[in-house]
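The complex appears here minus one protein chain, its other protein chains still in place.
Then we have subunit A:
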Amino acid sequence: MLRPALLAAALAAAFPAHADDQADLAALRAEVQAMKTGYEARIQALEARLAKAEAAAAAPSAAPAASAAPVEAASSAPANPGAFNPAISLILQGGYANLKDIPARQIAGFLTNDAASTPARGFSVDDSELVLASNIDPYFRGYFNATLNDGSVGVEEAWFQTIALGHGLTVKGGRFRSGIGYQNEQHPHAWDFATNNLMYQTLFGEGYGNDGLQLRWVAPTDLFTELGAEIGRGAQFPGTDRNRNGAGSYALYGHIGGDVGESNSWRGGVSYLSTRADARTGTLTDSNGTLVDTAFSGDSRTWMADFVWKWAPLGNPTVRNFKFAAELFRREESGGLSCSGGLLCTGSAGAYQATQYGGYAQAAYQFMPRWRVGYRYDVLDPGSREYGLNDTALPRTDYRPTRHSLMVDYSPSEFSRLRLQVTQDRANVGQDENQWYLRYIYSLGTHGAHTF
């Protein structure tokens, strides 16, 4: 297996090794060091003689220009006294939503994460995000991201990451957003739209996070090339917590990217996520039109492809810039599905096999400083589904859920943003509606650097 071997190599480089065969290597290093010191001393002596000769030749002008202004002391220390403290930032977000009163929103033909929140109607405050990040020492960096709301605190991310491995390698451990896809690592305040895209909502609820380990490698090439592998607990949808040792899920991904001229840059990639579910609860509509509860147990495998393209005249995005992003997925789930509730489903278990597709494409254009407009198209294909013994109880619709979203946002500064969005939602049969959203996003304190 390549993956464990790579990981072991990375860990061996990160932590001082104490194995017996290291002694041999240490002796070798010492020998080399001794030789090197000897040679360096001789070379330094030669250099000193050369420098002396040069200095004699260039003496009149070797020092910086003598000038009218007094020579000031260089700033040797960082001026910010709080530089050693973690960078703290707080995201405030909320707004207003004008929605139809639909008690249980469904995405036709898909088993989705019921825990994913549907936006509240009227005025509401979204989760506030508190982020702390800092280098821990010369070897590790730490990051913490918690969401806060009435009576609830969620640890979204809490991880360490190596900074001293070198060779393009980084290891991340703890709870983190997976590196799969494009939007997955972004928290809602970094989205270009007020709502999540239908693909991520269907696949994960919000985004895929995991408790585990990530190994990333950036290749030493002009073309940006990164490979990533992750193993983890796999407790999040589409998997479930399964109270076992070992890894509950794994993910593999690769990205490449580069520039086209001075004005264009791009990144594209493919990802794979494999996890397992044990009695994962969901909701479907039975042949009578009644909502029934389902429990899925089995394998869930997701392939994703992502592409981002950004344009800014001469690479300067401050006045005008354009961004296009698109992602596609294919998900295969196989195992068993039991359904209960209603007249047709009475806890009956059947085989389950589904292959489903979907994606989104979006564009955002900043046409003048502070102002952007954007459009997003979402579409899902319920694909093929087999319910085994439950085939008669559970109808298979070929309805394709879609959404069209238009947004305009205004950012008085890079720390504040106001957004208006209108969405034509056709995620379910007979659930068509036009939704209106007003959103504010404010970031207080240190503003972390943005990823591409």
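Assume a residue touches a chain if its C-beta (ideal position, glycine included) is under 8 Å from a C-beta of that chain, and two chains touch if they have at least 3 such contacts; residues count from 1.
Just so we're on the same page, contacts and distances are computed from a predicted model.
Participant: Unshown chain, UniProt name, "Zinc ABC transporter substrate-binding protein", "Aspartate carbamoyltransferase", "4Fe-4S dicluster domain-containing protein" or "Nitrogen regulatory protein P-II"?
Facilitator: "Zinc ABC transporter substrate-binding protein"
Participant: Out of A:Ser384, A:Thr397, A:Ser413 or A:Asn434, point to the residue that touches the absent chain in the complete complex.
Facilitator: Of the candidates A:Ser384, A:Thr397, A:Ser413 or A:Asn434, A:Ser413 is in touch with the missing chain.
Participant: Going by the contact rule already stated, which one of A:Gln161, A:Ser271 or A:Ser300 would touch the omitted chain in the full complex?
Facilitator: A:Gln161
Participant: Spell out the interface residues on subunit A facing the chain that's missing from view.
Facilitator: Considering the whole complex, subunit A reaches the absent chain at 27-28, 31-32, 35-36, 39-40, 43-44, 47, 50-51, 54-55, 57-58, 61-65, 67-69, 72-76, 78-80, 135, 138, 141, 161, 163-170, 216-226, 255-259, 262, 265-267, 310, 312, 314-319, 369-370, 413-415, 447-452.
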